[in-house]
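First up is the structure itself, then whatever we jot down about it.
Note that one protein chain of the assembly has been removed; the remaining protein chains are unaltered in position.
Showing chain A:
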Amino acid sequence: MTTSVAAATAPSGKPGRSGKPRAANLLKMLPLSPAIGLMLVFLAGPIIYCIYAAFTNMALTGTGAANVTFVGLDNFRKAFGSSAFSNAIWLTLLFTLLSAIIGQNTLGLGLALLMRRANKLVRNFVGTAVIGAWVLPEVVAAYLLSAFFNDEGTLNVMLHAVGLPGQDWLYAAPIIAVSLANIWRGTAFSMLVYSAALSEIPKEIEESAEMDGAAGSKRLVWVTLPMISRAVLTNLMLITLQTLSVFGLIYAMTRGGPGTKSQTLPLYMYEQAFSFSQIGYGTAIALVMLAIGAVFSLIYLRGLNSEAA
């Protein structure tokens, strides 16, 4: 709080008058300080703390609570040797692949493409429905979809109607159910990004491709997609990162169960750190997640950079 007060009352330098360029430059940058202060304390702070705690036996109860000691790489050895951890990694990959990379991305692009050819009424209806699912609070979405996938839920009613057998999807195929839930909830984001990208393609380019006789699918692959390649990359990275951190949706739908059948990495981390009070081990898992996030984030940055250059 002190930083924001200081910055609000501090005099700000006048630009373009460089008596003392250094001091003037610093003054010009002063309005950045509240943001930097907050991010140092509440973002950089926890990350540094995470790097420290991941190498200790810190815990909420037991020996690790009384005196915290360094245990080196023990937490990571424990993680990579544990079947629950590899189960969580595998489920996280599956969840991300199914719901983000295949589901949201493809469906979002498809919706954006179709919407350009649809009439206004249909476009508005579909846009509202898809965005409505996105605006809905996480836990509400989770309850809605729990009801949808339940034994007597809408999905089974529909399946029965066409003569297919139903089942309780949250028990039989929990990871599929939460992936579909995440597609339902998250597709709007990809749709918006792709709609914005497509709207910037000059009409003439597509028209001339059509004149030259390029068929729909050919036009998509050779003309449209290359024109929006940057949006595709940005979108893939952002939704992957969002999907890696999904917690509330899965927690409220299945709590990671039955057993550990839908326990993705965030849920495993939560269980270890808080249900089992192993803060040290929990932060080690958090560090693994941060590392995965950092790698994706860096790829995304590089992509943006090379496109801009």
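Rule of thumb we're sticking to: a residue touches a chain if its C-beta (ideal position, glycine included) is under 8 Å from a C-beta of that chain, and two chains touch if they have at least 3 such contacts; residues count from 1.
As a working rule, contacts and distances are computed from a predicted model.
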Original post:
From the names "Hydrogenase formation protein HypD", "Carbohydrate ABC transporter permease", "Sodium:solute symporter" or "Quinol oxidase subunit 3", which one matches the UniProt record for the unseen chain?
Top reply: "Carbohydrate ABC transporter permease"
Subject >> Touching residues on chain A - with respect to the absent chain >> reply: 1, 4, 7, 11-16, 25, 28-32, 34-36, 38-39, 41-43, 45-47, 49-50, 53, 58, 107, 111, 114-115, 117-119, 122-123, 125-126, 129-133, 135-140, 143-148, 150-154, 157-158, 184, 192-197, 199, 216, 230-231, 234-235, 237-238, 241, 244-248, 251-252, 266, 269-270, 273-274, 279, 282-283, 285-287, 289-290, 292-294, 296-298, 300-301, 304
